[in-house]
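With one protein chain withheld, the remaining protein chains of the complex are depicted in position.
Our next item is chain A:
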Amino acid sequence: MQAETISDTHPIIEIEEMHKWFGDFHVLKNINLTVHRGERIVICGPSGSGKSTLIRCINRLEEHQRGRIVVDGIELTKDLKNIEKVRTEVGMVFQHFNLFPHLTVLENLTLGPIWVRKTPKREAEETARYFLEKVRISEQALKYPGQLSGGQQQRVAIARSLCMKPNVMLFDEPTSALDPEMVKEVLDVMISLAREGMTMIVVSHEMGFAKSVAHRVMFMDDGEIIEENEPEAFFTNPQNDRTKLFLSQIL
């Protein structure tokens, strides 16, 4: 996959000199990140380094205090309308799936399109079935999330985001709450999504996944992006000592 051609297109996410604090605690320090359409970025780093907080800032689940975040031309400010608009454009997949347990799989998928995008119910259901097919669980449409395995739930969660037809997908450690035998089925879905050119930012320690789909891999530590590179170079020839230490621990 060629990163060169992609950087010509205009950026879909621009983060400039962004800082965030939790109280007195400086979680994110001077983050600068530009993501182009169709680009796929994998972020890794030790626990507590601020990876989740960073991607949660992109759809304003967390508020940043300094700097700018612009998503698809919309700057994230206190303006609720803008925030809601950005959120419809940005899909998010969580570590713990966060499916709505009181709704069936199908209802989980159609909720956003029907209430946010005002899609007619029939059409929303068609789209939902299409994406369920895509994540290969169409036969579970009428079940409740509690009746599915972790891997199936995470695939439903991915389909739920896709039903909103997002321009960007954020993944926060989508496989780390799964039993090992279910990791692959979720990664496969993500890989096929990548093949179709979806813009993705993935927090993950799945190095195989990073190598096969990422344009860039970033290493975060202590609230900063310490190092970034193409996957090949990143894994074989890390520059920073902290990156080296981290990679030696997880590989």
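The criterion applied here is as follows: a contact is a pair of C-beta atoms (placed from the backbone, for glycine too) under 8 Å apart; a residue touches a chain by one contact, two chains touch by 3 or more; residues count from 1.
One rule holds for everything that comes next: contacts and distances are computed from a predicted model.
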(request) Report the protein name recorded by UniProt for the chain absent from the figure; options are "ABC transporter domain-containing protein", "General L-amino acid transport system permease protein", "Dynamin family protein" or "Acyl-CoA/acyl-ACP dehydrogenase". (result) "General L-amino acid transport system permease protein"
(request) Write down which of A:Val90, A:Val135 or A:Ile158 is the residue touching the left-out chain. (result) A:Val90
(request) Kindly state which of the options A:Gly112, A:Gly151 or A:Pro231 is in contact with the chain not pictured. (result) A:Gly112
(message) Given that one chain is not shown, which residue among A:Leu28, A:Ile69, A:Leu99 or A:Met220 touches it?
(response) A:Leu99
(request) Just the residue numbers, please: which parts of chain A touch the chain that's not shown? (result) 59, 61, 80, 84-85, 87-88, 90-92, 94, 96, 98-102, 111-112, 115-116, 144, 146-147, 157, 160-161, 164
